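Missing here is one protein chain; the remaining ones are kept as they sit in the complex.
Chain nomenclature is as follows: A, B and C, assigned in order of appearance, with residue numbering initiated at 1 for each chain independently.
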């Protein structure tokens, strides 16, 4: 294959990376529902209702991971409004990131099965650890693409790129804290995960105001 | 990230929201088949045929949810011929709506497992309740986008927007009735769900005529 | 919603129908692999090899359904090179056709489980019956779209449309024969299914020559 065609691919290339990534995001987010189990062979409506209520860890894990993948999709998506070219390195790092995304249903199922029980702390650590790794992989994609404006569109303001880099770098730090919290308290670690999802869901302007308020 | 880029995103943005939503719709609608179980280890064809026939609640749930997601897709699709811009709020509300869509296989499996049995009323309430919530979420997306023409194309007739808003608002009301019916009679509630699917499947002109005939 | 926008939608509309259908095809064809079961807890390699070989009905069902969905995709795809407009009726009929496509993994799993056993004839009838219905639904989509050139591109040769209509109409007839064969002989019915897949896989020119040779 001609080396040039590999090293500097066209914008059409980014379109296909986005399309493939969107497919993986959409499937991973939809597979989460398979972790919700139908209670089998219960005698009556009352027993069924109780069994459904007892599954609350499964719903919590489902909603948390849905929110996490959903927000990752929104951010991946926004990142690619800045990335305009693709090369082999971007393909590889993006594939590594997608490996993490496809993995999410597993720790989600683990948390659903063990949250209220004795193994809950291990499940929480695996769950939050996966999120932390994903936040790191996400930053790797962005850092690689934005380093010396490697794959960024020519018209993008360098100041804006620096701002994004700073904002994204908070992700791994915050998830590491949630991960470490898991050693101390399972509810605190999970609450922080949900709070982070809610925080990232804020529109960026308000999010920044909130973050500044916290650092004062 | 520059605040402006977030607040008013381009039409390309709506294209990607539609593509991602289409992916989620397509996967959720296809996962429904996993609720149909192959009867295991039956002695002969006669026993297999009877076991297959006994699964009628699973086929009913499969077809109802397929029709529901299919019609939701058609309507989501049509809604986005009017929505021309995207912002953070639309992304979030659309993601909330998709959370509901990915959840549908669970109440479907529940109904398939409990319909002919004692827990059938609980299963029916969860099933219809999910549909009701989805109709509400769908309206939230539309109300948010159409409020003061926030994200509607400039060329769209305001009268048309008002008509759509009125038409969509019937959805939640009708599903609430189906939900409440579930407390009284499981067959009536499910029949109403199927009737609603058939009603929404009518071409819009005839649907309107039918609705007017009913209100006379 | 304005009636006009519903009745005559743009070509962009067909693009989204194709994209959604492609998603459903891709997922249904990929879910087939879930019917292949890993034999559990066997003592050694020899036992594993025998267990894998004993699963031949599962591989046969997998390959037959893969070929069937694959060929349906190719034909659906080609059909939409002629269909240039969409209306409510096309959306509904195409959704009905997709209902059939998402259903395919179920009869495939049924055949895989019962082929070599006593219930094999029932499984074969369900399997071939599903294919027959799909061939009918496919023809409904085409007939609806091509009736009085309702949704066909203006530049398409009417003679070509008539030829396609004639060719497509063979599908249901041939699958009905395969279905009826299932009452007499399971191997003959399945062999005919595979032969039909191979026949449709021929390039259209050779296929026509072959068909003419058979009718002489």
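Criterion: a contact is a pair of C-beta atoms (placed from the backbone, for glycine too) under 8 Å apart; a residue touches a chain by one contact, two chains touch by 3 or more.
Since we're looking at a predicted model, the values are computed, not measured.
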Contacts of the hidden chain among displayed chains: A, C
Touching the absent chain when the full complex is considered, from C:26, C:61, C:109 or C:190: C:26
Interface residues of chain C (partner: the chain not displayed): 18-19, 22-23, 25-27, 29-34, 36, 38, 40, 42-45, 47-49, 52, 62-63, 66, 70, 73-74, 77-78, 81, 157, 160, 163-164, 167, 201, 203-205, 208
Positions on chain A where the hidden chain makes contact: 1-3, 5-7, 9, 16, 19-20, 23-24, 26-28, 31, 34, 87-89, 91-92, 95, 98-99, 102-103, 105-106, 109-110, 113-114, 118-123, 126
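Simple rule for what comes next: only the chains that are shown with their structure count from here on.
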Cα superposition angle of chain A on its copy chain B, in degrees to the nearest 5: 90
Chain whose Cα centroid lies at the greatest distance from that of chain A: C
Geometric centre distance via CA averages, chain B-chain A, whole Å: 26
Per-residue overlap in chain C, given as positions that touch at least 2 other chains: 27
